[in-house]
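What follows is a set of notes on a single structure, which appears directly below.
Here the complex is missing a single protein chain, while all its other protein chains stay put.
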Amino acid sequence: MSDISLIVLLPLLAAVLTAALPPQAAAVGALATALNALLAANLGRQILQGGPVTEAIGDWAAPLGIAFVADGLAGVMLAMTAIVGLAVSLQAAAGPARAGFWPLWMATLGALNGLFLSSDLFNIYVAFEILGLAAVGLTALAGTRAALRAAFDYLTAGLVGSLLVLLGIALSYSVTGRVDMEAVVLLTQSDTGRIALALIAAGLVVKAALFPLHFWMPAAHSSAAPAASALLSALVVKGALYLVLRLSLEGGAGTEFLRNTLAVLGAGGMLWGAWNALRAERLKLLVAHSTVAQIGLIALAIGVAGNPFETGLWQAAALLMLSHALAKAAMFLAVGRIAEALGHDRISGLNREELRPGPAEFAFAIAAISLVGLPPTAGFIGKWFLIEGLIDEGGIHWIALILLGTALSAAYLSRVVSRCLRGGPHVAATAQRPPWRTGDVAALGLATGALLLGLAAALPITLLETPFA
Amino acid sequence: MSSVLPLAILMTSLGVAPVILMMPDSARRLRTGFNLAAASLKVALVAWLSYEVAHGASFDLRHSIAPGLELHLQADALSVLFLALSSILWLLTTIYAVGYLEGGTDRSRFFGFFSLCVASTVGIAMAGNLFTFLVFFELLTLATWPLVVHRGTSEAHRAGRIYLAYTLGGGLALTLGTIWLYALAGEVAFEPRGVLGELPQTAPLALTAIFVLLIAGVGVKAALVPLHGWLPLSMVAPAPVSALLHAVAVVKAGAFGIMRIVYDVYGVETVQAMGLAAPLAGLAALTILWGSFRALTQDDLKKRLAYSTVSQVSYITLGVALISPVAAIGGLAHLVHQGIMKITLFLAAGNFAEGEGVKTVRAMDGMGQRMPGAMLAFTVGALGMIGIPPLAGFVSKWYLGAGGLDAGQPMVIALLAGSSLLNAAYFLPILYRGWFCPVPEGATPGRRLGWMLAIPPATTATLVLAAGLLASAPFSPLGWTRFIVSLEYL
Amino acid sequence: MIALPLWLVPAAPLALLVLFALPQARDALRTLLPLAALPALLAALAAPSPMPVRLDWLLLGAEFALTDIGAAFLFFTAALWGLAGWQALRLLADDPHRDRFLACFLLAMSGNFGLLIAQDMASFYSFFSMMSLASWGLVLHGGGVAQRFAGKIYIAFAVAGEVALFAGLAMGAFATGELALSAMGGEGVPPLAVALAAGGLLVKLGAVPLHLWLPLAHSAAPAPASAVLSGAMLKAGLFGLMIVLPLGDAAWPAAAATLAAMALAGLVLAPALGLVQGDPKSVLAYSSIGQMSLMALGLAAALAAPESWSLIAPALILLATVHAFAKAGLFLGVPAVWASPRGATRRAILLTLALPALALAGLPGTGGFSAKDALKSALVDMPQGWMLWLAPALILASLGTALLMIRALLLLGSAEHKPSVPPDAILPWFGLVLLSGAGLSLAPVSVVASASIKLADFLPVAMAVVFALAALVLTRATRLRVDPPAPGELLGVFRREPEPEPLLALPPPPRNSRGLVLRRGRLSVARPEQGSLAILGMTAALALFALLPEPAAEPPGNPPEITGP
Partner (left out) sequence: MISDFAFLLSGAGLIGLALFRLATSADLLMRVLGLNVLAIGIAMVLLVAARGAAGTDAVPQAFILTGIVVLVGVTAALLALAERVAEARDE
């Protein structure tokens, strides 16, 4: 049994196990995550050496076949998932585990891996459903009324989204008679096909919480438990974004209309999210809104990338996804620690605490740097390539928007960081630092990772440059 | 070896920073020892480096982080000038800061970011291409922010916000300009007399726009009017920070950036051919006068010094913008001279505040009797700023004036004259009060300052005197700048 | 005579100053103050004048040498500084701030010596500004209202002069491409440069209308300081002018006319304003203005008639020397008068004081007379039109000086006795009087044997005496009294009582606008219903978008090939 199917099945198996024997859940889950990371690394190595890896499951062949394909993009996404997963598992394994966290998280992991690897629309749809349900479960884990309410809205929106996707897939089948990725190119030929594409895209936009369909997201991400919100914000939405990117890649020139729409929505999301983040009063809410803004930036990047067969701009989008995943996970973990240490997460209260800023706040600051996209973080490298490409194509208005978004993100993140630099009269001389916890290590590790990724940006880029299957 | 030395110089502060950040505040002795050891080691390494460079050795350290992007550290004569300045003054300022923050809070944080700040300065000095420069430039912005807000008061936070807004805005402009230039010209390495090749003929408009963007970007840190608003506000920072901000790190990074852009990216001929030199010079002149005018009206001692920085730093820009080797000598020399003079002033001002609680000009009465040593250092610095020989400032002004004539701009003489008058007008009253006004009755004798606070200003004051008196000696700042200019202009 | 290294001349006072840093040694060091001038004196008198010194590492490459003119100036400068230092020690014996005064004194001394031997612009300018700024301290020393006012005016003029000098020298250096000071007077220097430099020096020389600082400073400073200010430092201005002006090579009528006009104005104004002063020291100050204007007149003449420079120069030097000794003698005499109670001693002192006074007035037989005579004889072959007013000018000068001297002596006579002044403050003055007798013979200047003394030469002094007597009688008879005007002439209007504001401090500026303050309102969480509406709209929009006429799509089935950026 090959790495590919292993990397999909292992987490699902672990989900079953963890559900079966709760006492050992943490151990099993952590082990599974570690193994998953190893597999992902190995897969990446294979892709780097021998190009894309393909495997057909059962003896279904295209056009209906269930084939797993691991190309460069999928490899990057898998690695991203593995890294974030490691940190989150570390934090969760150390902290008091809520019943049900591990099965849900393992399911999420499996679904994500499946999503990144599957090369036909039907598998994608299935993986999507699993992902959605698991994510809702993660949201609801917190058990508070807000969380439950958020989970309900999330599920509703998710269902509508997946129904749209389903409708789209069915239409596309009726048009092209096939469900593998080749279908996308054919779809762009006919009106009905493009309607199908549009429906799929609409569904994905809902699930990716892309403006203006992000209404469910801030509540969900801000009311979930830290580890859960880290997963939701860093990985789950990326699943949908990955599909959008994949559609635009497969569609080539034909999906230009999708890209234009994405660019506009992305710009809107960037500004709207930033604006709400500027006005947010609670730390978690601020971070959630910043996710809206960042997703907007990524969508913008996908949108302006132009025909991927001509430009490599889409790689910038992939880089942005990667750095956002690391940074945002770090940020949510850090926020969790901050709220735990202070007992609240009101921004206005951050600088009046009888407590010296701790490692978590430091982690938050570093994550903020890479979210804003200052050098030498991966976010910066992503923006660099994006803007450089846009200059070549003369998309000066997009550049202006991106810079505006960057400035806004700096503004709202500095709101928090400046308060994390508390000291002087607000802090009692006797105040102490909060003690180190594993969560701090996880957050700090992820944040530094996001920071240093910029210096090693060559690796993901070479991975991305490997041709598709 | 040729790559190890720059790395070592960088690491003596970049590697030090996290360690210090992680130390508990209580580990004072350990932290101080570590910090000072690193600073002294850096000075030694820089001395070694400058010796090597003077003998024609070349240093290179490259790390490719993405296709078309690489971090490149190098050491040419210009870098060495800035390196020597920052490393020596860092050592002094660190000693001073240790004494200044005695018993303060968050000292690990402070010294950690202090080292980070100098690390980025060193990186800027050794940056071999525009991308590397940009990286360290932004790092500098971030590393300085916690220092500005260190006191934690709401005023400090306000100043920090505004500082961040200005510098990040400038950073965006710089980033855009850099990317644009990379898109046009590919890798933009720093080479004497420019790297643009044929571009000025093919894409003059784009290059002009890029020049404006880049200068705006670095101009924020160089406090060019109208981008200077953050500087006086960030005076709320502790004295060593102000000293470092003004003398070495931020402001100088901006000025240094202007040099790099004019000399090593565009090249003087190009800049002049594209007609970009005159506006820059005009801006510098405006800044010189405006800063001095604002300084006249400040009663807060540090704010007066801040505005004087605004005006003084533009001497450097002026020296660069007047396309003339003589003026260039003046400007480059002023990079160092202004540094040592201004740091003297700030350290002395810090001592006034620490020892006697004196923060305003009108409270300076009788300072000559209350703290003779600090007042003497302050006097040397102030007279140097005015340009009184044989102090350092005189040398720079002399070459700037001659350079102005050389560039066919006699007005520069008038500018220097006016600026000197203004400098005198806002510095001499302080000296007058300090030396000749009686100690106000009811002035309680302040606390005795330790050697850590007393030695650094004395040292820098001596440097000011030496830099002027021994201007023609080998390895004086002037001599070194002559060497640099001989490379930039042929 | 031992060959003494020239750099020792300015270095000696500096060395003493540096040693002052040791508090315990100060008491011993103070007594050495007068000796700090000794190397300079020796250098001035050295039989073969000392070797030139070249220090390439100093400043922009410094060069020291002692020219003949320099030697002449250095002689009386050194003597004056030494004796003034001596008196300063006595006068300020128990002044709490005396070390501050002595420090400034030493700095100024070193500057004054240095600029006389400096041969390159940088070091000349350095010493010059060192002297000017340090003497600010001398002026301010008293700390009273008068001193503050005088200090403000003085420093304003001094700095302005500095800057002008700097500009002039810089331009000259660039034009000639060399740093040698002598280059300023040579070819190829733009007139503007010369004008600027000369302007800076004229401030120091106290030429009308740049003299406004002079009376204030002289009357405000302690007597020894006034002595060196008027005796030595004004001459530094003259010395500088003799170097930077293109004397002796080409006529420069415009400059000559300007300078002459300033000089004449000085000759007229000095007595007019001086006579009404109430303070003997400011009277003496005004007479200094008159005398310096006379020397400026000589320079003007030399500018007009270059060929006569060879004659004018020694005359000017002689004039300077005489004035230096005499004026210093008078200034140092003031404390002597204060120290002596009314009666025999005071009368004796006043009589002795009359000697330098008469010398200044140019009574035949005194050095003053021979100096003026030499100047007059140097001016015989002036271009047409000059003699018409030169002769009256000279007479006017002597007359005015004589009147001023009488006024000063009268005021001194009526000055009250200050017990605070130690009696031994007389000694240095007495030494100076002796020296001023012997000085001229010692001085390395060629004293022109004056022609036969004609009766007419007594005229100015005689007239002065007559006028003075008449004035006395008049005032006695009509109970008229001379009200001393506010010092500072025009600038008097700026005079303010001491106020807390620092010099030139304007009201603080309006505070900057507070940027970047965000107003936060409550965040209303979007209702999911609106969300679904949005879904509806989205789908419709996308479908419409899809139905638009399609862009150029590539034919199906060709293998997608992604290439990196």
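Each chain gets a letter, A, B and C, in the order it is written, and its residues are counted from 1.
Operating definition for what follows: a residue touches a chain if its C-beta (ideal position, glycine included) is under 8 Å from a C-beta of that chain, and two chains touch if they have at least 3 such contacts.
Bear in mind that the values here come from a model prediction, so they are computed numbers and not experimental data.
Here the missing chain is touched by one residue of A:24, A:42 or A:144, and it is A:144. When the omitted chain is restored, the residue from A:136, A:183 or A:347 that touches it is A:136.
Contact with the chain that does not appear here is found for just one residue of A:94, A:167, A:264 or A:441, A:167. By the touch criterion stated above, the residues of chain A touching the omitted chain are 64, 122, 125-126, 129, 133, 136, 140, 144-145, 148-149, 151-152, 155-156, 159-160, 162-163, 166-167, 169-171, 173-174, 179.
As a convention for this text, only the chains that are shown with their structure count from here on.
Remark: chain A and chain B have CA centroids separated by 42 Å (rounded to whole angstrom). Computed from the mean C-alpha positions, the centre of chain A lies at a distance of 77 Å from the centre of chain C.
Centroids of chain B and chain C (each the mean of its C-alpha atoms) stand 36 Å apart.
Looking at chain C, residues 516, 564-565 sit in touch with two or more other chains. Along chain B, residues 67, 161, 165 each make contact with two or more other chains. Those residues of chain B that touch chain C in the complex are listed here as 67, 158, 161-162, 165, 229, 232-233, 294, 296-299, 361-362, 368, 383, 386-390, 394-395, 397-398, 401-402, 405-406, 410, 413-414, 416-417, 420-421, 424-426, 428-430, 432-433, 435-438, 468-473. Of all the residues in chain C, the ones that touch chain B in their complex are 56-61, 100, 122-123, 125-126, 129-130, 133, 137, 140-141, 143, 148, 151, 155, 159-160, 162-164, 166-167, 170-171, 173-175, 500-509, 512, 514-516, 564-565.
Note for the complex: chain B touches chain A at residues 21, 24, 63-67, 69, 71, 105-106, 109, 134-135, 138-139, 142, 145-146, 149-153, 156-157, 160-161, 164-165, 168-169, 171-172, 175-176, 179-180, 182-183.
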